[in-house]
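There's a structure below that I have some questions on.
A single protein chain has been omitted; all remaining protein chains appear in their positions.
Moving on to chain A:
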Amino acid sequence: MHLPHLLSLLIWLPMLGAIAVLAFGRQANTARWLALATTVATFLLSIPLWMDYLPAIPGMQFVEKLAWIPALNANYALGVDGIAIALIVLTTFTSVLVILGAWGPIEERVSQYMAAMLALEGLLVGVFAATDALLFYVFFEGMLIPMFILIGIWGGPRRVYATLKFFIYTFLGSIFMLVGLIYLHVKTGEFSLDAFAHASLGAKEQAWLFFAFLIAFAIKVPMWPVHTWLPDAHVEAPTGGSVILAAIMLKVGGYGFVRFSLPITPDASQEYAWVVIAMSLIAVVYIGYVALVQEDMKKLVAYSSIAHMGFVTLGIFVALALVRVNANPVGARLAIQGAMVQMISHGFVSGAMFSCIGVMYDRLHTRMIKDYGGIVNVMPWFAAFMVLFAMANCGLPGTSGFVGEFMVILAAFQDSPLIAAVAAFTLIIGAAYTLWLVKRVVFGEVGNDKVAKMKDLDAREWIVLGAFAAGVLAVGVYPKPLTDLMEPAVQQLVQQLSLAKT
């Protein structure tokens, strides 16, 4: 029915591409074309994943399993459900655009940049495809390395501080997860996520494990108050790095909650859901206000990412209260669906916003809002895209940004109208910081002579922004294919959650 070892192919093809780019890419253009060909091929190969996925069959599909470290009973085990497929396709889609986006702007060490991007793509697919905890951990940590290199070499002036902060922050979090995984391994004798999910764990064990996972994934998402690495990393990262970071890497955190926290420690997750919900709501309000006063466009969008990711964690943990306290499984499914749609949507929207900033940065080499103004006069097409993505960032219906937030707010209301009210505050504050940015950057008289000389989008930039726009509108106008894809996995998860472990 489909290619054998499709998942392995999706992981290793970009890795091999990375090696090939390093080996043959001495000429910048060779490196670019080779990288583009690799990502396009990977993207095309990932489409059958969606097409051939059988929603009627529960559990993981496209399963692969090889003994990896027999002494530890760790396996090279892969498999995906609807949630993972959506994220993998998002990864392969975004990777193509990132390579295209780096075509002109990256002139130094082109082959190495492209290779790092390709390696990152493979590792990210691996994270979403791994069903073995140790394998997941290797991919999870492994993806730090190319990102570390991307920021450290092609980054801005404070790149050393930013890379160290990024690396140590996230590495610190994953150490706790490793300890948790080792504990689970000792307990079950395996590393399979399925075995972990079925392990019987006492309340105290679950609590320790829950917080170990929480630290790891909360930093990754990132959630308030462990978010401060993200604005610094974004500001210093090259455009492509920012796009991948915001569009895909943050999603690993949300994915982790769904794959680890909820199935392995459901009782502790329920008990401490209020902690995560509170952190998510603070993210929406507090971070919204912080985003309002940013002077650097990238920082503004970085903070806005944190606020939007708050809806992901909110949806995931509101679902627990809904299914367990209120006996409302449909509401719980709505909440998790909302969180997952928000992840995909945020992938498009944040990727597009950072690409837009990249387009401007390539022309004026500044990210400061005050250096721009009246761009619409000289770059009308760009302005149209920017306003579209800004509207998606405000959650306007018809764009993808609306769907997830809408679902999460509807579901949260069923748990507590007050939680929904605080979350819905994003309608106001999100519009405030986004539209104020648009007002200062896009509208008005031409800001200065440099702006007056800016050229509108070239064909390559057009393709990148156009592709993001297509994604934003497709999910916004017709989200059903996406929710249908994820529905069986969500349903299964909610069913699993309804059963206590202790």
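By our rule, a contact is a pair of C-beta atoms (placed from the backbone, for glycine too) under 8 Å apart; a residue touches a chain by one contact, two chains touch by 3 or more; residues count from 1.
Keep this in mind: contacts and distances are computed from a predicted model.
Peer 1: Tell me the UniProt name of the left-out chain, picking from "Aminomethyltransferase", "propionyl-CoA carboxylase", "Electron transfer flavoprotein subunit alpha" or "NADH-quinone oxidoreductase subunit L".
Peer 2: Result for the unshown chain: "NADH-quinone oxidoreductase subunit L".
Peer 1: Out of A:Trp33, A:Trp50, A:Phe413 or A:Trp462, which residue would touch the omitted chain in the full complex?
Peer 2: A:Phe413
Peer 1: Just name the one of A:Phe167, A:Tyr286 or A:Phe311 that touches the chain not displayed here.
Peer 2: Within the whole complex, the residue contacting the unshown chain is A:Tyr286.
Peer 1: Touching the missing chain, which residues of chain A?
Peer 2: 165, 169, 225, 228-229, 286, 289-294, 329-330, 333-334, 337, 374, 376-377, 387, 391, 394, 396-398, 402-403, 406-407, 409-410, 412-414, 417-418, 420-421, 424-425, 427-429, 431-432, 435-436, 439, 442-445, 478-480, 483-484, 487, 490-491
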